[in-house]
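The following block contains the structure, expressed as structure tokens.
Note that one protein chain is taken out, while the other chains of the complex remain in position.
Chains: A, B and C, in written order; residue numbering restarts at 1 for each.
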């Protein structure tokens, strides 16, 4: 299963192909795109930074948690770092299951959990300069 | 917004591109694939049939319901008909929103509702012959 | 009056064609159409409650009126999307 930090564009077909097998009925994907606005300000582009080795380790942890919680084992995820333009894919997730309910739950859990525990940061560049977006302080107890 | 019955392969990139705009932060997609088993029997291939004009009309209704319920307007969906092999995409849905929660809810509602009210049928071909799969009797009151 | 009704999937196999003609009373309803259908094809009578009827591409209740110009169809249980 694909689980990695990349510096190249995220290709959803690759992620979908990675999880889809003949016994799979449904694949739920989530695609996180760079938006042109944030907190009321116009965004021109973003820079994503990561602690790459730890990020991949924590992404693998997310996949293990999903397996335990939802019984879904076929999950692929990629998070891009570097400079991203508006409309480019920052994160792609694909979760496959025999039935659709589990695939939705797995995919939703994945994106929520990535935001909590995977050490990736973004800097937003807008008309008024650049700012680190700090959304979630990591709680060591639950991470 | 794409909303159609097709006889050619469903291309997810086309659906995603149809809903993704610069103000979009998240796209949730669902991909329904032909599985190699069903009700304990091995499946060799499927045939999907539709009442095409009514199907497209009811798919548009689903999109309107999603707009009313979740405020999500950027939805694309395609359902393929004809003979499909194992692993091919029968239905593709993409729902885009500024934030991820609404995109997940919209996509999930779409696939659940399609199964309730869109007049499409499938015939499963397996080792023991062919059978019409009849999953959901339409209730005129809620359709 | 004679109305033309579209048939799909299982219904098509029973009637043997894309369309079937049914005799219903003038100012008749979906209920009359169902009665006529069940008489002509016993296989429908046996499972009538699982078959929906559409009038002009909308699902119709039994009391809805039908007329010669309407687009009518028999809708067996559906299985679109995926399991």
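As a working rule, a residue touches a chain if its C-beta (ideal position, glycine included) is under 8 Å from a C-beta of that chain, and two chains touch if they have at least 3 such contacts.
Nothing here was measured: the structure is a model prediction, and the numbers come from that model.
Engineer: Missing chain touches which shown chains?
Structural biologist: A, B
Engineer: Kindly state which of the options A:3, A:19, A:86 or A:120 is in contact with the chain not pictured.
Structural biologist: A:120
Engineer: Which positions on subunit A touch the chain that was left off?
Structural biologist: Subunit A touches the chain not shown through residues 32-35, 38, 48-51, 53-55, 57-58, 79, 90-91, 111, 114-123, 132-141, 143.
Engineer: For subunit B, enumerate the residues touching the unshown chain of the complex.
Structural biologist: So the residues of subunit B touching the missing chain come out as 25-26, 99-100.
Here is the rule we use: only the chains that are shown with their structure count from here on.
Engineer: Have a look at which chains touch which and call the overall pattern line, ring, star, complete or other.
Structural biologist: complete
Engineer: Between subunit A and subunit C, tell me the centre distance in angstrom, where each centre is the average of that chain's C-alpha atoms.
Structural biologist: 48
Engineer: Could you please state the distance in Å, as a whole number, between where the Cα atoms of subunit B are centred and where those of subunit C are centred?
Structural biologist: Comparing mean C-alpha positions, subunit C is 25 Å from subunit B.
Engineer: Which residues of subunit A are in contact with two or more other chains?
Structural biologist: Correct list: 25-26, 100.
Engineer: Spell out, as numbers or ranges, the residues of subunit C touching 2 or more other chains.
Structural biologist: As it turns out, subunit C has residues touching two or more other chains at 82-83.
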